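Note that one protein chain of the assembly has been removed; the remaining protein chains are unaltered in position.
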Amino acid sequence: MNSFGTIFKVHIFGESHGACVGVVIDGVTAGLLLSENDLLPDLARRKPNNQKGTTPRKESDYPIFKSGIFNGKATGAPITILFDNENIRSEDYEKQRDIPRPSHADFVAHQKYGGHEDYRGGGHFSARLTTALVAAGVIAKKMMPNIHITANIISVAGESDIDKGLQKAIDAKDTVGGIVECIISGVPIGLGEPYFNSLESLLAHSIFSIPAVRGIEFGTGFKATEMFGSQHNDTIKNMQGETSTNHAGGIVGGISNGNKIIFRVAFKPASSTPKEQESINQKTEQIEKFSIKGRHDLCVALRAPVIVEAVTAIVLADCMLLEQKISRVL
Amino acid sequence: MNSFGTIFKVHIFGESHGACVGVVIDGVTAGLLLSENDLLPDLARRKPNNQKGTTPRKESDYPIFKSGIFNGKATGAPITILFDNENIRSEDYEKQRDIPRPSHADFVAHQKYGGHEDYRGGGHFSARLTTALVAAGVIAKKMMPNIHITANIISVAGESDIDKGLQKAIDAKDTVGGIVECIISGVPIGLGEPYFNSLESLLAHSIFSIPAVRGIEFGTGFKATEMFGSQHNDTIKNMQGETSTNHAGGIVGGISNGNKIIFRVAFKPASSTPKEQESINQKTEQIEKFSIKGRHDLCVALRAPVIVEAVTAIVLADCMLLEQKISRVL
Amino acid sequence: MNSFGTIFKVHIFGESHGACVGVVIDGVTAGLLLSENDLLPDLARRKPNNQKGTTPRKESDYPIFKSGIFNGKATGAPITILFDNENIRSEDYEKQRDIPRPSHADFVAHQKYGGHEDYRGGGHFSARLTTALVAAGVIAKKMMPNIHITANIISVAGESDIDKGLQKAIDAKDTVGGIVECIISGVPIGLGEPYFNSLESLLAHSIFSIPAVRGIEFGTGFKATEMFGSQHNDTIKNMQGETSTNHAGGIVGGISNGNKIIFRVAFKPASSTPKEQESINQKTEQIEKFSIKGRHDLCVALRAPVIVEAVTAIVLADCMLLEQKISRVL
Partner (left out) sequence: MNSFGTIFKVHIFGESHGACVGVVIDGVTAGLLLSENDLLPDLARRKPNNQKGTTPRKESDYPIFKSGIFNGKATGAPITILFDNENIRSEDYEKQRDIPRPSHADFVAHQKYGGHEDYRGGGHFSARLTTALVAAGVIAKKMMPNIHITANIISVAGESDIDKGLQKAIDAKDTVGGIVECIISGVPIGLGEPYFNSLESLLAHSIFSIPAVRGIEFGTGFKATEMFGSQHNDTIKNMQGETSTNHAGGIVGGISNGNKIIFRVAFKPASSTPKEQESINQKTEQIEKFSIKGRHDLCVALRAPVIVEAVTAIVLADCMLLEQKISRVL
């Protein structure tokens, strides 16, 4: 349930306000040089950072290696990484307990787990678990030195000028969404399978594991529905498979075609808006007005690119191993 | 590789111009009434039908039950269904052999399988395998009588008036794409998991298994990136979880919330356009002009709704079994 | 449920008295030369053959390739093989319907599948499905030309003189069991994983998939429990890992150590003895005497070696792919 992958396999666990979040990773290349420091740059990209529009919750997010590393290298055994939770203010959530926050998992979690869920700060549903994804992503990236994965935010609140979009949120004292574009170069021809494990299937599967994602499109995406086939088709120019255009976004028939893989991901506006809202009180069964206190982001999409990169890397590392394009041991 | 699911598990096989396509299905409720006739209506929806803009290839698409059915009921053992290929004109493809068709799997398949692939009509990549998906989908639907899955085409060639969109294709003698919307009612609260097996992850995974899909969005989708959180949030109105709006498209935190599940799927224009194209000749390594003969659809999206429904049903049946919302034996 | 493997993945289906039995195989090396004829020798070893003590049911057991083969080679797409059932005498079983045969699956199948199971000839539980295993095994063997798997029956009815053991059965007009020993040479160092996917775990898993197996032991096996550690330990003699003795049976710490893999499998006496027996009549709920008619083996273990080889090959092919010791494409 909480695992993903076939050879490069990631298991995440933890809660926002429990002891920690963490990850166990199988299939890391034995001999890969790996230290906590390798993880810090991407973890820093995920952190709130005092960036405009991000939560003031401060966590050191320092990764603690618990297994699978010896003498600074991956051993081939599963790697376990913990992130202790330090900066917990659960009382914010105790008050909120009876009133499920709109568009948060509170209500469905309560139903699904019979009220036994850890409701503090979203519990296991919290975006804090993306720390674990980022950690796994760094390791996946290190396993594929020839593949370059770059995600960027390309619009906020409908504005391609990101500052302008953010200002909308600040002015409105509300949250806003955004679109992240991911471009991957250096992918060899042949990753992915026809049908069920098409590379789009695997990437979309992993991308929708990120909280707040509402859509994904590859290459020309939804706009492709407005094109003629003769316009949309990418002419193959040479024996390396290079195409004159890249409407396909680097994947044809579910298989990487050697061109850049390109996809875009839609992030909804964060559900934890500072605005007053209404919801049902599960005790009184009455509709109540309330405001979310806690500490939250005005635009979750700002911190999303590194997470998009991470789950992308997780998928690609697994495909590279399955296709024997990277070795299991150095 | 060619399997999908955990309890309700589907394995597809076959080639466009081989002996048959088919499917093996695990996890069908023992005792479920099931005959070939049950499959015919959905299979008919997938067929070209003489519909404007669909291929003249005629296949009876008659399902042959090979295992797992006894006395008109599912036994609990795996169900195997074959569709014989009857109307094969492989010579169309022999001629095309050296020139990989743009935006088809020809080139990547050749690279991935070292030239050993069955290249005739796309081989295992052919959309003919969607017959197998539709068959599995019917069975999945029958296992969940209280869940209603309805997919419709909502735009063709960028036109919400579908006939108008199709006429564009006919006029231009080119192929066009389209958007399919799927609406599911009757889904109980609680399907899906946080993170890796979010219901969106599973649905997106299955949807991208369908050839020609370039994007998926749930609920308000990409438009959500232009909204404020206070607008996008769906207020919970009562203890059944009914919400005042449904921007989330029925899934929150990766879990079904009891409201209608809604998503839209972008289908690119079919790659097999009648227009003259260019590609590399893999023998001469020269660019050549050519036209695709074969028999193809002007708008693959027209036949897609029933396939979208099928893979959706496959996902939901598996989730319903995992959550013990449906029984394994009648 | 009816699948096994990670990359080399086998799905079996079918019933003893249905249309056919068969198998879908993923992960076969693209480019592997493969014809129906390749399968016939091992299939012949599994057949009753007029051998003393084997069933007179005659089936041609001719494999019909339905997918995944093109121009006499594996394409990389799933291979489907069917074996039609020809020589069916279901009336033998209709009579038996109400009385579950002792030590057969009749009673448990009836309970598990709510009476919907195909009860004729054991249905999906029938040893006829081992035809499908043998077919998959041949393909697995062909993928590993340097690995040699040889299984032999080493005792029947407790007698190492097999004829003597069989004569016991004939004299007693009863069924007898036997022990099959499997020896594998050419296995490289490093197959298997610590703990859950130890090579013994995988092999034992696959071996207990064969009907009538009651035990498995590796190397010195149960006798090892009577030895001292200093006696049992295998001294490593050289850098190739060759050991002076092979009490471990070629697997240490769950990993192949480069020496011969050796294990023994216990097959119980076939449950379908010609002797009169008693069982409960599920209709009358009374104990009844009855005799099994049908057509059966006096010693199932006689036909077992090729099946033991097959499931062994299935496991090893998957491990070899996972360890990148064989290529996915020729």
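For clarity, chains are labelled A, B and C in written order, and residue numbers in each chain start from 1.
Heads up, the rule we're going with is that contacts are C-beta pairs under 8 Å (C-beta built on N, C-alpha and C of every residue); 3 or more make two chains touch, one makes a residue touch a chain.
Just so it is clear, the structure is predicted and the values come from calculations on it, not from any experiment.
Undergrad: Given the contact rule set out at the top, which of the displayed chains would the hidden chain touch in the full complex?
TA: A, B, C
Undergrad: I'm checking contacts with the chain that's been left out. Which of C:129, C:261, C:308 or C:329 qualifies?
TA: Once the missing chain is taken into account, the touching residue is C:129.
Undergrad: Touching the hidden chain in the complete assembly: which of C:137, C:190 or C:305 does that?
TA: C:190
Undergrad: Check each of C:67, C:155 or C:312 against the chain that is not shown and name the one that touches it.
TA: Considering the complete complex, C:155 is the one touching the chain left out.
Undergrad: Tell me, which residues in chain A touch the chain that this view leaves out?
TA: So the residues of chain A touching the missing chain come out as 1-3, 7, 9, 11-15, 18-22, 24, 26-27, 30-31, 65-68, 70, 73-80, 82, 112-118, 123-124, 329-330.
Undergrad: Which chain B residues touch the hidden chain?
TA: 6-7, 77, 194, 322-324, 327-328
Undergrad: Mind listing the chain C residues that contact the chain we can't see here?
TA: Per the touch rule, chain C residues meeting the hidden chain are 1-4, 10, 12, 100, 102-105, 107-109, 111-112, 122, 124-125, 129, 155-158, 169, 172, 174-179, 189-190, 193-198, 200-202, 204-209, 211, 213-222, 224-239, 241, 243, 247-249, 252-257, 266-273, 275, 277-280, 282, 285, 287, 301.
The definition used in the following text is that only the chains that are shown with their structure count from here on.
Undergrad: I'd like the most central chain, judged by C-alpha centroids against the all-protein C-alpha centroid.
TA: Given all protein C-alpha atoms shown, the central chain works out to be B.
Undergrad: Once you find the CA centre of chain B and the CA centre of chain C, what distance in Å lies between them?
TA: 37
Undergrad: Taking the mean of the CA coordinates per chain, how far is chain A from chain C in Å?
TA: Roughly 44 Å separates the two chain centres.
Undergrad: Based only on mean CA positions, could you tell me how far chain A sits from chain B in angstrom?
TA: 26
Undergrad: Quick one: which residues in chain C touch 2 or more of the other chains?
TA: 7, 77
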